[in-house]
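Showing just some of the chains, left in place.
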Amino acid sequence: MNPQHVMYKHGGDMLADWENASSGMQSTDDGVYMPLQSATQWDAFCHVFYDGVTYNGHGPESVTSQGAVHNSVSMLADRVAGRGVLLDFPRFYGVDWLEPEDAIQDIDIDACARHQGVEIGEGDFVLVRTGHMLRRRGEDGGGWGDYAAGPAPGLGLSAADYLLPRKVAGVASDTWGLESVPSESLPEAKYGLHVIFLVNAGVLIGEIWDVEELAADCANDGVYEFFLAAQPLTVTGAVGSPINPIAIK
Amino acid sequence: MNPQHVMYKHGGDMLADWENASSGMQSTDDGVYMPLQSATQWDAFCHVFYDGVTYNGHGPESVTSQGAVHNSVSMLADRVAGRGVLLDFPRFYGVDWLEPEDAIQDIDIDACARHQGVEIGEGDFVLVRTGHMLRRRGEDGGGWGDYAAGPAPGLGLSAADYLLPRKVAGVASDTWGLESVPSESLPEAKYGLHVIFLVNAGVLIGEIWDVEELAADCANDGVYEFFLAAQPLTVTGAVGSPINPIAIK
Amino acid sequence: MNPQHVMYKHGGDMLADWENASSGMQSTDDGVYMPLQSATQWDAFCHVFYDGVTYNGHGPESVTSQGAVHNSVSMLADRVAGRGVLLDFPRFYGVDWLEPEDAIQDIDIDACARHQGVEIGEGDFVLVRTGHMLRRRGEDGGGWGDYAAGPAPGLGLSAADYLLPRKVAGVASDTWGLESVPSESLPEAKYGLHVIFLVNAGVLIGEIWDVEELAADCANDGVYEFFLAAQPLTVTGAVGSPINPIAIK
């Protein structure tokens, strides 16, 4: 389900009562009804369980109808800002975009970072550009039909081998699920990076991030690092949060 | 109406199917249903009309059930970050909090800023602490019952005389409506600052901002300026946005 | 939370685009966001568990985020219509309304039914008028503030002794919870009729029913029985349903 923007009161209501509404002050109001896993977002650690536990070994009783008492994204409300690094794989490989099922492995990350002249370090937020969002926006990109939950390029399992030792804080991409879909590896490793990042390592996963404008800027000035503010909303106990990440150079 | 956090799927569902859910990967999901004028927020310029027009003279037809085609907060999605300045009036006046209907005027702002050793300038986001939120959190503060829409301390009309010439970008406070309520002035000036800031001047209004932790920090180090990231969500055409503003020193 | 009626598109939108909208066909649309336990409703059997089980011994795993697989109100979608009987206690006792905490016991039901010349039998839907809704509508009735969840007149525990042997299908009232609140009996019997009716007996509970017009009609013609159509919506797995019951004589 996509977010639903609903107007509670708007200019049309003024027109319907113009005699009174055309003078003095009037206000408009609206609301939104949305899954917290739709749109540009962070997945909280409590989004995924493996063998019955989420990050730090909390069991299912830690996430109920009242929300999560552990590992909610709201618990990180004041600390999701810091150094960001963009890895622009299409530009690195000289293509418009990666293809669905293309898996970005540890050696790809290493090569791309070197090529861009940027190092990934502790506490960084790593933004992975695949070009998949750009492609879907284009006339021949196939539209948004299966953008969510469909085949997509993305990180392969070994990306964790590169990123985790560097103690990154979060990893985000321009696809719906960060990972290469379908998985390049064994079926039982499906969404393996979700398990590794969220359950084992406590690394945030960002999805559906539009990095096109940022990527153009980085390509232009050759600087692939920046300050990133991507703080989640403080919905107490939430499993995820819509965000509007901004990069500042 | 307060925001409603709803869990679509959670740990309790795993427990209800534990035989299958106790091994391998499981996920949880949730959603939120909320007015965009609830919680910590920005009011977009299109939130208020005066004499039939909103900022830059756009008429009521600019805000329909499809959202706003002018003056939506989503149009500022990438630019609501910059220098922030906190004005801590309770500390300045040596009180725990201001009283409802207390109106902070131009001379108060001037005096407080001088006392704090901070200057307000072009493009700044000015955060006004009244202590009202702190009071309501306390045991004797009266609870949250009429926190929204009830009497509150806040800016008086002449605050605009001080702030507008300095070309501030936004003004926010720890009350529901920024302004002194009930208005200190003539009834026809009710919510006058909403009209002046939003309709005439194009200055964002922030409401229900929790500035307690920031204020304690500023009192501690004597530095009342900081980098503020308070970017709205990109709900196309929205009249306002929930936000999680963060201050970085 | 009260039901929220939201307009997706309305006449004001036509006025905002009058040049195009004033000729040919236009349509309007709306939506509702509501708890299924708000407004005039049925409680499904799965609404209440006692000692870990709901009606017919189903455990908690029978009601998950996917809804109820047993005892949902949607499973009764085609059979909640039949003979209805109104018991008008205020008229019987010669008062405008019963007082909060007034408990209608088995002997009261017996006496009222005899007085009205009506018998309660198998499969009947019994509507209990306390006058509480009428009172709250009046100028001195205290408003709706604590109508939901506050003190109210209603059935006492022994009402079950009268109604269950007669094998009624459902019992409804003009209060928020059917039962006398606070309970007239031991604290551990709080909401005892909810347990007896829903968990033990499989008798539907109807709440917030407006029976004023029906009661006036019955008083007028002296006939306290009628055909009742009170079918729930078919929300699969729902714990309750808003309804619009109609009585036909």
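In this document, chain identifiers A, B and C correspond to the written order of the chains, with residue numbering beginning at 1 in each.
As a convention for this text, contacts are C-beta pairs under 8 Å (C-beta built on N, C-alpha and C of every residue); 3 or more make two chains touch, one makes a residue touch a chain.
Quick caveat: nothing in here was measured; it's all calculated off a predicted structure.
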Overall copies of the shared sequence [whole complex; 3 in view]: 4
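Rule of thumb we're sticking to: only the chains that are shown with their structure count from here on.
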Graph class of chain-chain contacts, one of line, ring, star, complete, other: complete
Homomeric contact chain A-chain B: same or different residue positions, threshold half: same
Distance between the centres, which are taken as Cα means, of chain C and chain A, whole angstrom: 45
Rounded Å distance between chain B and chain C, as computed from the means of their C-alpha atoms: 41
Mean-CA-position distance for chain B and chain A (Å): 26
Multi-partner residues of chain C (each touching 2 or more other chains): 7-8, 10, 12-13, 15-16, 33
Chain C - residues contacting chain B, complex: 1, 4, 7-10, 12-13, 15-17, 33, 60-61, 64-66
Complex interface listing, chain A residues touching chain C: 6-8, 10-16, 31, 33
Parts of chain B lying in touch with chain A, wherever the complex brings them together: 3, 5, 7-8, 10-12, 14-15, 21-37, 40, 46-52, 59-68, 77-78, 81, 188, 190-191, 194-195, 229, 231-240, 242-244, 246, 248
